[in-house]
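Starting off with a structure, shown below.
One protein chain omitted, others in place.
Right after this comes chain A.
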């Protein structure tokens, strides 16, 4: 296998999914070139993904095993770039905030944020729904959850865009360093004046042995949650709207029966999930997998969107079908690093889509379908903008 695929280049086209399908048919695992030009193994096939995502021979701790694969050199990102036992220990500390009951309690606030933003759109018009809704909505939610003051929220867009759809490695690292810097300041301020939000709780939280998270850990966690907690939902919501509008029959079915929104969210996650690839893992030893040898020290990541369209697992995977059984899709990963925020993401998407459909009887793409542009990212699957025409 000699082909080295540049995912960001491919992602800039609507044809990414078909191309991945072609590749997956011949190889369950391929070579890809990352943003910083380094070559990585990328797993496409669903069964290989399931197998390797909880394989302890693959480590998330790139800082120890392959520093060139780290997101931000020198800074181990909390949870994402950690292995057990530290990972499980930290994860247990924050799990309560994302457990089912805690997330259900957020429902009224999510609904209120949703309604306020949609009120701002008026009765009818044309607008970029990403700008006006799918970007600000989850950002408000995660900022409230963490306790980020409203007046600080402006720079997040640029940081988030530069980190997940980075134009270059330098831009990504500059943004990450700025965001970490901001979070360090935020944690410092909260130490001085305790607050009752998630970050306030984490500052006060103690492990069984009485120790606590350090400022660096707290800041890195805040940064991860800010980015992962809104960028993924922004793009998931936009992708879901885009794909649903492209299927008028299914749109009509959800309008008739709003209880189908849950099925729309699940199919959107499977069909075009926004967290397209995982972070890098590194092989602790040589691993034979999918007909190749992954050498010790080499980087591996998972292309969840390809696994979710694996023809071995699902019939007709390239069609968007809210009637299919989507159970066991891999949009949130699997194993120890299974997405911490999956309940929150599902709840936000369900509330937002329900309200948008209830409110606007007319909702259609305002530009020809071939004109919508896709982000040139190797991490996030999403649209640059989503211009919609809407009316009550």
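Here, contacts are C-beta pairs under 8 Å (C-beta built on N, C-alpha and C of every residue); 3 or more make two chains touch, one makes a residue touch a chain; residues count from 1.
We adopt the following convention: contacts and distances are computed from a predicted model.
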Missing subunit (named according to UniProt) among the choices "Ferredoxin", "Monosaccharide ABC transporter membrane protein (CUT2 family)", "2-oxoglutarate oxidoreductase subunit KorB" or "Anti-sigma factor antagonist": "Ferredoxin"
Touching the absent chain when the full complex is considered, from A:47, A:214 or A:328: A:328
From A:92, A:115 or A:295, residue that would touch the chain that is not displayed: A:92
Among A:13, A:54, A:293 or A:362, residue touching the chain not depicted: A:54
Hidden partner chain, touching residue among A:3, A:84, A:131 or A:257: A:84
Where the missing chain touches chain A, by residue: 50, 54, 56, 84, 88, 91-92, 95, 99-100, 328, 334-338, 340, 342
